[in-house]
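What follows is a short report on a single structure.
With one protein chain removed, the remaining protein chains of the complex are shown where they sit.
As written, the chain order gives the labels A and B, with residue 1 at the start of each chain.
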Amino acid sequence: MPKELIRLANCTMAFDGEVVLDNINLYINDQEFLTLLGPSGCGKTTTLRIIGGFQTPTQGDVFFDGVRINDVPPHKRTINTVFQRYALFPHLNVFENIAFGLRIPKTDPESRRKVKLPESEIQERVLEMLKVVNLKGFEKRAVSSLSGGQQQRVAIARALVNRPKVLLLDEPLGALDLRLRKDMQIELKRIQQAMGITFIYVTHDQEEALAMSDTVVVMDEGKIQQIGTPEDIYNEPKNAFVADFIGESNIIDGIMRADGVVEIFNRRFQCLDKGFAKDEPVDVVIRPEDVDIVPEGQGQLKGTVTSVTFKGMQYDIIVDFYGFKWLIQTTDLSPVGSRIGIKIDPDGIHVMKKSHYSGMFGDYSSYSEEYEEISDADYDPEAEDQEAEHEEE
Amino acid sequence: MKKNKLALFSAPYVLWMAVFVVIPILMIVVYAFSSAGGGFTLENFARIGDYMVVFTRSFKLAFIATAICLLLGYPVSCFLAREGPRFQRVAMMLIMLPMWMNFLLRTYAWMSLLENTGLLNRFFEAIGLFDLINGIFGTNLEYFKMINTQGAVVLGMVYNFLPFMILPIYSVIVKLDHRLIEAARDLGADSATVFRRVTLPLSLPGVLSGITMVFVPAVSTFAISQLLGGGKQLLLGNLIEMQFKGTAYNPQLGSAVALVMMLVVVVCMTVMNRFGEGEEQAVML
Partner (left out) sequence: MNRKPSLFSRLMTGLIFLFLYAPIFVLIIFSFNNSKSRSVWAGFTLDWYDKLFHDQMILDALYTTLAVSVLAAVIATVAGTFAAIGFYNMKKRWRTPLMTVNNIPMVNAEIVTGVSLCLFFVAFFNLWGDFAHWVNGAFGLQLPEQLYLGFGTMLIAHITFNIPYVILSIMPKLRQMDKNLVDAAQDLGCTWMQAFWKVVVPEIKPGIINGLLIAFTMSVDDFVISYFTAGSSTANLAMRIYAMTKKRISPEVNAVSTLLFVTVLVLLVIINVREARQERAAAKQRIT
């Protein structure tokens, strides 16, 4: 039975009247790897900063091991943080950066006197930590002389050397290139398991979240959209936002005709979903890899291929069904302009309740992820910083 | 929260500013509108009309000196930015070093150079310049009259304030992203166009702060005109100084002059900065 370690109860956060977190309820178990996932401005970093003690929620309570810790300052929490862009102290070398926390005199709970750790213990613990993060022999180096990946390891070592019960990681891999990021994901998971502590991880990268986490918390607009294991989140998204944010999805309007029967484009499909009202309008999610391409005559739906992109392992093809464009991933090449039919197994169809996200996602009419970003005049590559800047005003 | 706690660090200084910056400036305003007896009056401003010559002379000389500083300082800043890092380091040190010798003394040294029997005139005599000129034009020249002229005052201003023009321009130019210049060249711009369309607009903030840093002390100086103008080229600074420390003790009039000078400078700078901002935006677009 996992033990509950942290609980956020009805936490709301507002800056100058603007609500950034809206009534968050969340518990985190001991030794869990939990990821807060969402687009920039969704409130994930704010949630992390509340747990770290850098911000006090406007409403609601934070519990640690059953004790309310709203007013406990960061330096008195047994929680440490790996900051965005690391926040290493440029005036200290690698050893002194890691030793920083150990050199702060701590109040002894019995004698109430400030005690300093003996130098030998500091040495020992720092060197041990350097071994854990594979940076043996780097202790005398200036942090500015390290590569991004090495700085990342120093930041992790600096936090872990204090033996926290919880490690908070705020987009720790955001500044690394793709290869390094993949390596560090495995590394982080290994460290978490070796140390046996709770990791709370913030990211906007859904692949990262799925690969590393025990539990994923999907957030948007200051609210929790869904909590679950990576498999749950991927296979059973709760609404169009989650379905779109995690992986690729075709999201189509449908009508629930009966338990296990959903109607799309006036055709009835078998599905596994139950418990909807009769004739309830719903959102239907069909993942691109769950669609089988068959000759036109045998298909449940028939359409025209309008675009083909080679992706290495598979082709991404866009197919026009009655004016609605789907993304389908297939290993068989169907040339542009050809007519095809498709079949969908019942477990390839996932039905969701309508939400205010309905109709906003899941259409591939203008398919290109990057194109979406570029053509959006409001798109801000620095958007991740906005949350942080928000706090200033 | 803790943010506000740290903001309180500035509280003592805010108080200090209120007492030693804001109140004294307000006192100038109050004095400018007061008569010797203490009542309200506009007479001080009416009397400024008598000194119109001084105003025009001050602004004229300061303007000329600023223009010369810009003409000398801008190219030199560009040249320096092109040199190697070691050369630049030494050059910057050499530009700042003279500031460590009192400016009055350095200006005084110019007196020895510019005097009728000074070092420059002796040098010209030694190389036979006067004989040559007298031979050609049939004149009877024994020396160039340099000291106690407006030219000498302008020279003193340029000499003293040139580093204030070079430093801000240099620090902007040296930080210019070299890729911008390459990009401009790539897009087909020749050196002149690169300079006109890229380097110059981007260095404008440095130019503007250089102009301010030269013009303001130049228009208000009283020591330079005292030393190199021989007390004949009265400037605003001298006028103010006389009202506070001199025989013509009249702090009310002095305050009025200072206030008007301050306002004219503020208006000039605002107009210039507005113009500068417009330029920058035009470049951005």
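Here is the rule we use: a contact is a pair of C-beta atoms (placed from the backbone, for glycine too) under 8 Å apart; a residue touches a chain by one contact, two chains touch by 3 or more.
Owing to the predicted nature of the structure, the values given are computational and were not obtained by experimental measurement.
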Message: If I consider the whole complex, including the chain that's not displayed, which of A:H75, A:R113, A:R179 or A:K311 touches that chain?
response: A:H75
Field: Touch with the omitted chain, as defined above, among A:H91, A:R112, A:R179 or A:R267
entry: A:H91
Statement: Given B:T66, B:N148, B:Q233 or B:S255, the residue that touches the chain left out of view is B:S255
- line: Contact residues on subunit B toward the hidden chain run 2-14, 16-17, 20-25, 27-28, 31, 72, 75-76, 78-83, 86, 89-91, 93-95, 97-113, 115, 117-119, 122, 159, 162-163, 173, 176, 178, 181, 212, 216-217, 219-223, 226-227, 237, 240-241, 244-245, 251, 254-255, 258, 261-262, 265, 269
- line: Residue positions on subunit A contacting the omitted chain are 52-54, 73-75, 79-81, 83-85, 87, 89-91, 100-101, 104, 106, 141-142, 144-145, 158-159, 162, 388, 392-393
